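What follows is a structure written as structure tokens; I'll ask about it next.
Left out: one protein chain. Kept in place: all the others.
Chain lettering (A, B and C) follows the sequence in which the chains are written, and residue indices restart at 1 in each chain.
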Amino acid sequence: MASAGRTTKSPRLPPADRDLVDMLVIANRVLFDHDVVDAFGHVSVRHDRDLTKFLMARHLAPGFVAARDIVTFDLDANAVANPAKRYYSERFIHSEIYKRRPDVVAVVHCHAPPLIPFGATRTPLQPVYHMSAYLGAGTPVFDIRDAAGMTDMLIRTPALGAALAETLGDKPLVLMRGHGATIVGAGIPQAVYRAIYARLNATLQMDTLRLGTPIYLAREEAMRAAASLDGSLERAWSLWADTARAKMKGRRA
Amino acid sequence: MASAGRTTKSPRLPPADRDLVDMLVIANRVLFDHDVVDAFGHVSVRHDRDLTKFLMARHLAPGFVAARDIVTFDLDANAVANPAKRYYSERFIHSEIYKRRPDVVAVVHCHAPPLIPFGATRTPLQPVYHMSAYLGAGTPVFDIRDAAGMTDMLIRTPALGAALAETLGDKPLVLMRGHGATIVGAGIPQAVYRAIYARLNATLQMDTLRLGTPIYLAREEAMRAAASLDGSLERAWSLWADTARAKMKGRRA
Amino acid sequence: MASAGRTTKSPRLPPADRDLVDMLVIANRVLFDHDVVDAFGHVSVRHDRDLTKFLMARHLAPGFVAARDIVTFDLDANAVANPAKRYYSERFIHSEIYKRRPDVVAVVHCHAPPLIPFGATRTPLQPVYHMSAYLGAGTPVFDIRDAAGMTDMLIRTPALGAALAETLGDKPLVLMRGHGATIVGAGIPQAVYRAIYARLNATLQMDTLRLGTPIYLAREEAMRAAASLDGSLERAWSLWADTARAKMKGRRA
Partner (left out) sequence: MASAGRTTKSPRLPPADRDLVDMLVIANRVLFDHDVVDAFGHVSVRHDRDLTKFLMARHLAPGFVAARDIVTFDLDANAVANPAKRYYSERFIHSEIYKRRPDVVAVVHCHAPPLIPFGATRTPLQPVYHMSAYLGAGTPVFDIRDAAGMTDMLIRTPALGAALAETLGDKPLVLMRGHGATIVGAGIPQAVYRAIYARLNATLQMDTLRLGTPIYLAREEAMRAAASLDGSLERAWSLWADTARAKMKGRRA
């Protein structure tokens, strides 16, 4: 499935910006530090010079990912630069979403524990506070059983990736029954931010439902708050990235 | 909105005590270490030599704040010393409370997760033990929708700050529906202490409500216990500040 | 209330064993590391050479306690060696228990969060597994309101200490409504062990009650399991003490 060699020097595929690769590496660590991913899960970013390609680590735990592990894939999830022995079997989650969503620049796939109950019941995930206001846009649930009957639950094919992308539609997040969630963003900081606060909101919403009748953000409140928060992403990203960099350095030292 | 330059040498605005600035920096770190604030949230203190001014960090994650980031604001939330490029959009929470509450010397604004369910339901936050006894004074809930209809949930204007301060009244804490909480104190240690134990009490109260019928502190017990605890603030503050200082040092090293 | 000077050289009060003092210091750190105590709470041990005395830190957060902070008290809670400026106001918890319970060698007083709901409701704390089997002996609840009406919730006097000790009776633990718990043991390792697993059991019992109808340990199972576990205390204590010592060393370095 991987291409037969390095093609990074091809005139048709310019190398991705180094800072983008670095940001993707840091995103892996930030998601790990915030318990969004553990040994499993992955994050990708669209290639900055070729919108028909995306970058993602080879088959590796996110807490381990370094720049040398970043592979370039095309929108059929074929490796086209820096190929490796093995890739995430679910890379079609990413490729099929990039294919259908030109607005999406980054994709996070995770099994963050607090999100699982919302995929496994009919209780919709809704924003209890402004930090996760973006959930007000809707949080569809994908059940792989509807798409393909009995499976191993994994998005192993382009067809399953397409079915997931269809359920995602134009939303920022799709829950996956018995599996996890996939979150998209207009850039790495936004996708990471959304993943971190989706997880937090899930815990808070469970607590709120046990405490009384929740007053969720109204749709208009949610849309306005989400837009405002987007203006402060940098404050959060710089803290998270700096902390992750300090840890990476400490480990190497 | 920021003043047009440094005015710290103006005869009309004496510089704040260095120890007070240091304490404010440490308060940012302590609140971060105790999961009261994350990349968001802020803490301020009234100026020690000019009661019509207060000190607060520029637009920055609390875990990052250093002495050089502390800006002096007047009670209309205009920067009057050590101006920066950007300020917290919700600085009016602080200015309007200082305006109305001469007894208040420090203000914490946070989105501490366990407090969110109490803002999002009609279940009142009440003290389940003596450590959070001060909650017995009352814990009003501010709903921005009542004050201004559909918003982005943020206290972006003096008018919204005033509405919040009105709901706070003479209490130590106000919950903010779909947003978080604001806690005040007669000094930094008290405001920080109150924020940390409000968060703990919220978790405990949810647990207690699930376990049986809670016996809350009686109002008289609460008032007496709160007064007693105030006499031991220093024991807690010295532990927290020392731990935060050790971490800051470790990071720099 | 403190004696008028050092009396450690008095022929009538031999100094406590250095290892015992060291163990008490470590117990403070272990309880802090396991979230049994935070900035508040205290642990004491009966004097090894004079059973009418006990050792406990001066008024200080447990995470800070060092050998130099250990004060010797008599059974009226008067400092009789290494006096300090200030003592824990609740030292009568310790003195009155030592007075009535010759079998008790160590006492832990804490506000461990998961124990609070069991003091604040009528649901009895019961052992859900063998690790906390000792709870099968009974877990009385002390309500200070029954003893003294409206108070600040603290055990500030010998009379309140005596009332608490009466409720404790011959049990290993007494819950204190709206306050915390006091746990006793035949030595520091046992008292610390019991405190750590009482806290864990509280969380587990709350989870179990939400999940279904709990099958608690039968009384005979509990008594037998508690006796067996006492034979393995050393395995746990050595791990905890070693970890705490490594942290203390790391901090000093």
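The criterion applied here is as follows: a contact is a pair of C-beta atoms (placed from the backbone, for glycine too) under 8 Å apart; a residue touches a chain by one contact, two chains touch by 3 or more.
Being a predicted model, the structure only gives us computed values, none of them experimental.
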Chains shown that the absent chain touches, full complex: A, C
From C:Ala39, C:Leu125, C:Leu204 or C:Ala244, residue that would touch the chain that is not displayed: C:Leu204
Sole contact to the chain not displayed, among C:Asp22, C:Asp50, C:Glu166 or C:Glu221: C:Glu221
Omitted-chain contact residue, chosen from A:Pro14, A:Pro114, A:Pro158 or A:Gly212: A:Pro114
Footprint left on subunit A by the chain that the document does not show: 38-40, 59-61, 63-64, 89, 111, 113-114, 116-123, 143, 145, 150-154, 177-180, 206, 209-210, 251
Residues belonging to subunit C that touch the chain removed from view: 127-131, 133, 200, 203-204, 207-208, 210-218, 220-221, 224-225, 227-228, 232, 235-236, 238-240, 242-243, 246
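Just so we're on the same page, only the chains that are shown with their structure count from here on.
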Distance in touch steps, counted as few as possible, from subunit A out to subunit C: 2
Shared interface numbering between subunit B and subunit A [over half = same, under half = different]: different
Distance from subunit B to subunit A - Cα centre to Cα centre, in angstrom: 33
Contacts with 2+ other chains: residues of subunit C: none
